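As structure tokens, the structure follows; a few thoughts come after it.
A single protein chain has been omitted from the complex, and every remaining protein chain is retained in its original position.
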Amino acid sequence: MERLASTLLVGLATGCIYSLVAIGFVLIYKSSGILNFAQGAILILGAYIFYSLSVQLGLPLPVAIFLALVFGALLGYGLERFILDRLIGQPVLAIILMTLAFSELMKGAMYLAWGTDLISAPRLFPQGNINFANLATIDYSQLAFIIITFVLVGLFAVFYNKTKIGLAMKATADDTITAANVGIKVRKVFAVTWIISCVTAAAGGILVTNVMGIHYHVAEIGFKAMAVALVGGLESLTGIIVIGPLLGIVEFLAAAYLDPLVGGGMRDLAPFIILLIVLIVRPYGAFGWERIERI
Amino acid sequence: MLNLVNVEVKYHEVILVLRGVSLQVEKGQMVSLLGANGAGKSTLLKAVSGILIPEDGKVTDGYIEFEGRRIDKLEPFDVAEAGILQVMEGRRIFEHLTAEENLLTGAILHGNGRTRQDLEKVYAYFPKVLQVRKRTAGYLSGGEQQMVVIGRALMGRPKMLLLDEPSLGLAPILIREIFDILRNINQDEGIGMLVVEQNAKIALESTQYGYVMENGRIVLDGPAERLKENEDIKEFYLGYSEKGKKRSYRDFKHYSRRKRWL
Partner (left out) sequence: MWRPSGLFHVNYRQEIAFIQTPAQWVCLVIGLILAYTLPLFMPMILWDYLIKSWVTIAAVLGLTILTGICGQISLGHTAFMAVGAFVGAILLNKGVPLVLALIAAGLAGGLVGLIFGLPALRIKGFYLAFATLAAFYIIEFALIHYFGGETGHAVPPTNIFGFHFDSDLRIYYLVVSVTLLLTYCCKNIIRCKWGRAFVAIRDHDIAANTLGVNIYFYKLMAFFIGCFYAGVSGLLLSIYMGWASVDHYPLSNCIWYLGMLIVGGMHNISGAFLGVFFILGIEQIGIAMAPVFAEWFPAKAGSMIGTVPILFVGLTLVLFILFEPRGLVHRWEIIKSSFRLFPFSH
């Protein structure tokens, strides 16, 4: 019983990170129709930069985190300025491939710069765990995941729903040309979108590598976040916040209870199996807007 | 106020759509632009508001001036800032936002300030929108959507409105209502309007001046009164033919009156 509860909590915590990264992904898709397959690469790049700043350059941890996030923001802005223009209106394949190729490029660069060994990240959270009335234990770091995700998502929700820029983002996501027509600076909205996405990805990367260590393989979390986005439906932000932790829980449950049966590896596989099943039952994700096609 | 001089517009660098169009809209004037499908009316509006750019169109000759300033090469945002707002064809509304949020997107252009008052003003002009303001815009009826779209443009405090076929797909009684409101707005606020319409009757009754376009050229223009009396307009656009005249085959063969000004 305690094992079950611990598994649930770990899954919940990891799923929160998925949600965080998935929000960035969906934001970019909603506003500009671009599928940012490079989200995972940005995630791990943020972690590497944080490592360089804190360990190799010796900066204090909060400064390193802040600068890594600033780097994420700059990266987002750069991507928007130099790559986005060309991609709007292109066929889906070109868009997918551009971001995929870009992630491969970043992978090569990261191998070059930081090597291919697993690096351990500087500890952000105290060791040890909390015991909940002898029902379950949870590491401090996992608790931090959950809390930080809630705070960031909450901030974002307020931003998206209550501010002018949030309204501009919603309008641009709905119909870009009309938004330009109405006087919204669409370029600025895109820039803000990409900056938010890259910063959340970098933040997610810094958090997750604290537990998993820093290595390019962690970028696969990007794919899992995309799976979350798809299962939730690419247009729905509420969907992601719900589905992320759910998928995390399923993943860890599968690992705990199915791994012995199939010899390991279920953790990476479970999200994809769930994705296939959900897509076959509800082709546009659990909360997605159905596409109405007219001939 | 708005001055198009010999404007030529090409799409994809090869398709010539506007062939030397000249058109003026005076301050506070309501002008209609008539013509059949494919004449180039929407393109003219898009050339003014800058939306040609995403559609790979360009003004290749001539120029467009607004209050003395050239606007033909500007981005849509800059044109909107200069004071020209377009109400696009087909009621392009933000479907997933509520009606009120739609109106508020129009206010983004001017930052903070009198947004509350602007909203009240729009609701005063369009009481129907006040009733449905909390509903998701995609589910509103055509007439309500058209009102929301016009209201959204008003929220941007324009000096001039470009309206692309506001009567498209609406019931006649609604068309009348909307055009009455447009006339009120024009008279009370002094906002100039360029109305592209296929419904020549309502356009000529509501506006003061009219242009007729065909195949990318202006072929006729004049005060709305005179256009209404013009024989060609009456036959081609208003549906009247000479009373009592039997249509004889001879007329067809000799093309005595064809719908083509050369």
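Observations on the model:
First chain written, first letter: the chains are A and B, and each begins at residue 1.
The criterion applied here is as follows: a residue touches a chain if its C-beta (ideal position, glycine included) is under 8 Å from a C-beta of that chain, and two chains touch if they have at least 3 such contacts.
Note that this is a predicted model, so its numbers are computed, not measured.
Remark: the absent chain touches shown chains A in the intact complex.
Only one of the listed residues, A:Leu4, A:Val92 or A:Leu118, touches the absent chain: A:Val92.
Where chain A meets the omitted chain, the residues involved are 35, 83, 86-87, 90-94, 96-98, 100-102, 104-105, 107-109, 111-113, 115-116, 223, 226-227, 230, 234, 262-265, 268-269, 272-273, 275-276, 279-280, 283-285, 293, 295.
We take it that only the chains that are shown with their structure count from here on.
Look at where the CA atoms of chain A average out and do the same for chain B: the two points lie 44 Å apart. Taken together, the chain A residues at the contact with chain B in this complex read 89, 164, 167-168, 170-171, 174-175, 177-186, 289.
Across the interface of their complex, chain A is touched by residues 49, 51, 54, 75-77, 80-81, 85-86, 88, 92-97, 101, 104-106, 108-109, 111, 152-153, 156 of chain B.
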